[in-house]
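One chain of protein is taken out of this complex; the other chains stay put.
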Amino acid sequence: MRTVIKSSTGQLRLNDKSDDFYKLHLKEGIRPDGRMLMEMRPMVLNVGSISTASGSSLVKVGNTTVVCGIKAELTEPNASHPGKGIVVPNVELSPLCSPKFKPGPPCDQAQVVTKFLDNLIQSTNLICLDDLCVENDKLVWILYCDLICIDYDGNIVDASVISLMAALQNVKLPEVKINEECESVEVNLKCTATLKLCSCPVSTTFRVFDRSNIIADPTSMEEELTEGQLTIVTDQQGRIIYMERPGGVTLQEEHVEKCMKRAVIRGAEVQTLYMEVTG
Amino acid sequence: MPLREPTLSNLENNFIVNAVCDNRRYDGRRITDARDTQITLGLDYGCCTVSLGETKVMAQVAVEMERPKESRPSEGSLHIHVEMSTLASGNFDASKPGELGIEIQRILERSIILSRCLDLEELCIRVGERSWAVHLYIHVLCYDGNILDCASIAAITSLKHFRRPDITVEGKTVLVHSIEERNPLPLTMHHMPFCTTMAFFKDSKQLLVDPTRIEEKVMDGKLIISINNHKEVCCMQICGQVHISKPQILHSTDVAYLKSKELSEFVKNVLTDDLKYKQNGEKEQQVSLLCKRNLHVKENLMCNQHKKENLLVEIVNPITTTENFASELKKAPEWLTKHDSKTVSVGEGLINSWGKVGSSFFKSIKKPELPNLESNSEDENDSDEEIITLNQTS
């Protein structure tokens, strides 16, 4: 289905025909993969997939697959915030998941998604960082959240958010005590506690095709045909906790409203998924 | 994006050299004249923008705590970073400083750090454990020759202007006071070294102070002298194909000293004025030195300010009554499939590759069975078994 030609400059690009091909489909209100415009791809969520990690999850949104593993380690706190734990998200888009990524240092897109997740964690106070403190100024938990995409077929943001959230809900931290007398750290692996999360965000991504056709949950091909995405993150109360559209075609208010409505419904769906896996 | 550096034609080249032979310069300056110097101070401590003619440099000082070097346990440190932004010239690469950037950084390090003009011992908090590291960032904003002189003025002004937060040491803990809590402290500086660049032409017989970008391209070589207000030379460097005689060096040193003296007075005045301005609540201060030409009148015309009456804003309520989405939340997805205690899927329409393998399995557990799964833990085991069968079929 994907028509790819190699341009003289050695760049992979979609054929012009695919643009027309798409327009013909949109005229009928359907997308080439059989979905309606606002329909999402089916999603599979599995938690605890990696036994060596403190928390993990695997998410498939259509063919886009993201694995998230969270490693909890004990560390000295940051001098400026002695009583707060640290959460470090990192998204990896390697050549494994798509030929459009090259080996080497993280590409722009990976950095942007990483910062997006970081902003999301910070701005919504997702994790109470005080809970991650074992002893003030001495010992705190640091959560390394590594997200690896193994199959890239568009909409990496949604898959990353869901996978990160599911993995965070899955995290089990052992009880840690500091023995004052011999100044050693005692870890009780039998007694574990789950993380307390302040909110439960779900993100939904849209793209605009030809100014008026809004499509939800774009595939990789759809991403190449359109410019700039709209990502709306909602919480369990249906409030908007994050919204991002870095550019692209201009939007009218009713379009934004339509997307918000769809995002809230989608949010409710995924919330149920979270509930099911965490019990 | 690095663009190509524009080349100079022979005609231009000869024009400049011939003018220099007649003790004249293409912009009307005398040979020992520097261009107009302008210092702009903002709200941030330790930040200033200095322009020398069209050349423009911004400097910013910042401090952070670090563990002192083992060889010097009772001293803090000063680091200089020169950033050659693509803003300054199209042929600069933002990711690497390039030859010019490295040269400027080295000379500034020699002139400021090695001349020990900043009291580093004062920056020590606890011997061998904590000290302040001072970082001086030099951002080159516009390149029209002689970045170094401009950068050295910016460096000294920003170091002088900077205030670090006050601290209290109690036993092993160090308490940092915010600027609101306690008055921040200035850095102690023993002297103020300023660099002066002199370009040499015509078998090193002709000398020009403060060369522009075009003059830099034509010149044979240059002599850089960093000298402080006590007439002590802090750093001297000769680059290019020049042979400079002893009397010429002595003469150049005198020229550099005069300039340095003038600049140190100027910087001191700017900083004392700044204190007054700050007390009056002014936000920005701009002072020019040796303003001979009528440039600034034009600049003010080009600066547009928002009219005060335009600043009032009305908050509009959306006319379309956006319905509350809360009702939507209650709707559970109709096509949720729970595979085992840890795997759930949602969605209909196209089936992904997982679904293809176990499409028969997907049908086996449908919505009606969901309540049972939740209420009865034994059912969970059943579904586990089914997962196994799925694996077998695949």
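As written, the chain order gives the labels A and B, with residue 1 at the start of each chain.
We take it that a residue touches a chain if its C-beta (ideal position, glycine included) is under 8 Å from a C-beta of that chain, and two chains touch if they have at least 3 such contacts.
Please note the rule applied: contacts and distances are computed from a predicted model.
Visitor: Out of "Exosome complex component RRP46", "Specific peptidase", "F-box protein At2g26160-like isoform X1" or "Ras-related protein Rab-2B", which one is the UniProt protein name for the chain not included here?
Guide: Its UniProt record gives the name "Exosome complex component RRP46".
Visitor: Please pick, from B:D36, B:E75, B:D144 or B:D340, the residue that touches the omitted chain in the full complex.
Guide: Within the whole complex, the residue contacting the unshown chain is B:D144.
Visitor: Which listed residue (A:S94, A:T124 or A:T278) would be found touching the missing chain in the intact complex?
Guide: A:T124
Visitor: In terms of residues, what is the contact footprint of the unshown chain on chain B?
Guide: That gives, for chain B, the contact residues 1, 3-4, 42-44, 47, 49, 54, 56, 58, 60, 62, 83, 85-90, 94, 135, 137, 139, 141-144, 283, 298-299, 301-306, 308, 310-320, 322, 324-325.
Visitor: For the chain that got dropped from the picture, name the residues of chain A it touches.
Guide: Against the left-out chain, chain A lists 7-11, 108, 111-112, 114-116, 118-120, 123-124, 199, 227-228, 230, 235, 237, 239-253, 256-257, 260-261, 264.
Just so it is clear, only the chains that are shown with their structure count from here on.
Visitor: What whole-number Å value describes the gap between the mean CA coordinates of chain A and chain B?
Guide: Measuring from centre to centre gives 32 Å for this pair.
Visitor: How about chain B: which of its residues touch chain A in the complex?
Guide: Touching chain A: residues 65, 173, 318, 320, 322, 324-326, 328-333, 336, 338, 341-355 of chain B.
Visitor: Residues of chain A touching chain B in their complex?
Guide: Chain A residues touching chain B: 33-35, 39-49, 60, 62-63, 79, 137, 236-238, 253-254, 257, 260-261, 264-265, 267-273, 276-277, 279.
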